[in-house]
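Missing here is one protein chain; the remaining ones are kept as they sit in the complex.
First chain written, first letter: the chains are A and B, and each begins at residue 1.
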Amino acid sequence: MSDQPVSDHPVSDHPVSDPVSGEVFDVEVGDCGASGKRRVAAPVAVLVALVLGALVFLLAAGGGEGDSAATPLLNRLAPDSTGVYDDGSTFELSRRKGSWVVLNFFTHDCIPCILEHDDLIEFVDQQRSLGTEGAEFYSIVQVSTREQTDAFFAERGGDWPVVYDDDHEFQIDFGVNKVPETWVIDPSGIVRLRLISTVEADTLSRTIQSFREAGL
Amino acid sequence: MSLARTVKRWPAWALLVLVVVGFMAVGTTRDSGPRTEEQRIESISKRLACPTCVGESVFESRNPASQSIVEVIGVEVRRGELSDDEIIQRITAASEGKERLVPSASGIEALAWALPAAAFVIGVTGLAIAFRRWRDASQQLGAATDDDYALVAAAMAVHDAEAHDADDRDVAAETETHGGPQQS
Partner (left out) sequence: MNLLAISTNGAIGSAGLIVVLAASCLGALTTGFAIVTGNRAGIRQATNYAWLIVLGATLSVIAMQRALQSRDYSLAYIQQVGSSATPTLYNIAAMWSALEGSILLWVLVLAIFTGAVAWRFRSRRDDPLVAWALVVMFVVCAFFALLSFGPANPFAAGELVPRGFDGPGPNPLLQNHILVLFHPPILYLGYVGFTVPFAFALAALITGRVGEGWLLETRRWALFSWGFLTIGILLGGWWSYEVLGWSGVWAWDPVENASLLPWLTGTAYIHSVLVQQRRGMLRVWNLSLLVATFSLTILGTFITRSGIIGSVHAFGAGEVDGYLLAFFALIVVVSLGLIAWRGDRLRSPGVMDSPISREGAFLANNVVFTVFAFIVLLGTVFPLLVEVVEDRQTVVGAPYFDGLAMPIGLTLLFLMAVAPVLPWRKASMELLRDRLFWPAWCGAGALGTAVLVGADGWAPLIGFALAGFAAGAALRQIVLATRRQGLRGFLGRTNGGMVVHLGVILVAVALVASNAYTNTRNLTLVAGTPVEYSGHTFEFVDVAVRTDARSEATVARTLVDGAMLEPASTRYVRQGVTVPTPGVSTGFTHDVYLTLPENNPPAVGTTQVLMRVQVKPLIMWMWIGGLLMAVGTVLAAFPGKRRRNPLDPVSAPVPAGTRAADLDSTGDIDHDETELHRV
């Protein structure tokens, strides 16, 4: 490199040939220090690079949508939680055996819930067109009040049964703390699928169809 | 000055230590009473993440979803059967712990505790090793001789001739540069 220091201080720029310290240090400490440093600089740089490479990998690999999520309940009997219908009567999950049941955990103000609502309407239509084969669909309302929920459905459509989880039974039994979540339970009451965040009508219908065909 | 010096001798320091220990003893043993239910709910809800709003604890969040979890905590606390950890365990069990704000001490989550400790140990050890090497190096150097001082004076004269326009350094003229010259 053709250095042309214009006003830089010579002491600052060429420490090794520095008239002050060069004489003193290069002769006596310099050699052992230098050889020590030389051996260290490159390996340390490589080591740091490896660690940061792992970090970059982590950042690049992470953050997937995490659609289908594991749960201890998967392929086990669903808990027999109960909730309350709009009219005050009791909804008992254990009595829904015999048909496919899809539970959608929701609050009126969660943005993904609003986003997925049109797909839910489409999904319910698709299932209804299958007749008795089709899955039953329930919204499990998490914290919204009756008025908020009514206003939500009045504004955005959807006419399936709505279940209020007033005693947090569903929330605690299913371990749902973040909405929306969609759970699929087969006719014998076994949990088959847990989906976190938004769902798509076609994908959900197809998945349930594939479960049916697999004879589950 | 000498009075100030005398004051700063060890009896005054001993007094200081006594005072500090005394205040600490008063402050830390002060009885603030048994924890109320409300305090328990507060401390538990501070350790859980708000489910629908990322980043806030259930305690801070004014979101309904968090409020419902606070209610669940309240039910358990008033029932009074479970410990704080057990309540958290129960609330987060079904969700594989994703609402816990503090990593657990087992499995991969233990790394969150082990790595900071390791970083600290590495840092302190590194410092210790560095100072040891420096000490060895400076012992090899030995004390500055008259030749050294002459060398420095000569070098500084050259240095100043080159650099006198560039700086505004102190004009103190003492040359008591014990321990070798330095770059300034």
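By definition in this document, a residue touches a chain if its C-beta (ideal position, glycine included) is under 8 Å from a C-beta of that chain, and two chains touch if they have at least 3 such contacts.
Source: prediction; values computed, not measured.
**Student:** Just to verify: which one of B:Val75, B:Leu127 or B:Ala150 makes contact with the chain not shown?
**Tutor:** Missing-chain contact among the listed residues: B:Leu127.
**Student:** Even though one chain is hidden, which residues of chain B still touch it in the full complex?
**Tutor:** 5, 7-10, 12-13, 16, 19-20, 23-24, 26-28, 30, 32, 38, 42, 46-47, 49, 53-57, 59-64, 67, 96-103, 107-109, 111-112, 115-116, 119-120, 123-124, 126-127, 130-131, 134-135, 137-138, 141, 153, 156-157, 159-160, 163-179, 182-184
**Student:** On chain A, where is the contact patch with the chain that was removed from view?
**Tutor:** 1-9, 11-16, 18, 21-22, 24-26, 29-30, 33-34, 37-38, 40-42, 45-46, 48-49, 52-53, 55-56, 58-64, 66, 69-70, 109, 144-145, 148, 196
Just so it is clear, only the chains that are shown with their structure count from here on.
**Student:** From the C-alpha centre of chain A to that of chain B, how far is it in Å?
**Tutor:** 33
**Student:** Using the touch definition up top, name the residues of chain A that touch chain B in the complex.
**Tutor:** Where chain A meets chain B, its residues are 7, 9-12, 15, 18-21, 23-24, 28-29, 32-33, 36, 70-73, 107, 109-110, 142-144, 168, 171-179.
**Student:** How about chain B: which of its residues touch chain A in the complex?
**Tutor:** Checking each residue of chain B against chain A gives 51-52, 64-65, 67-69, 71-72, 90-96, 98-99, 133, 137, 140-141, 148, 151-152, 155-156, 158-159, 162-163, 166, 180-183.
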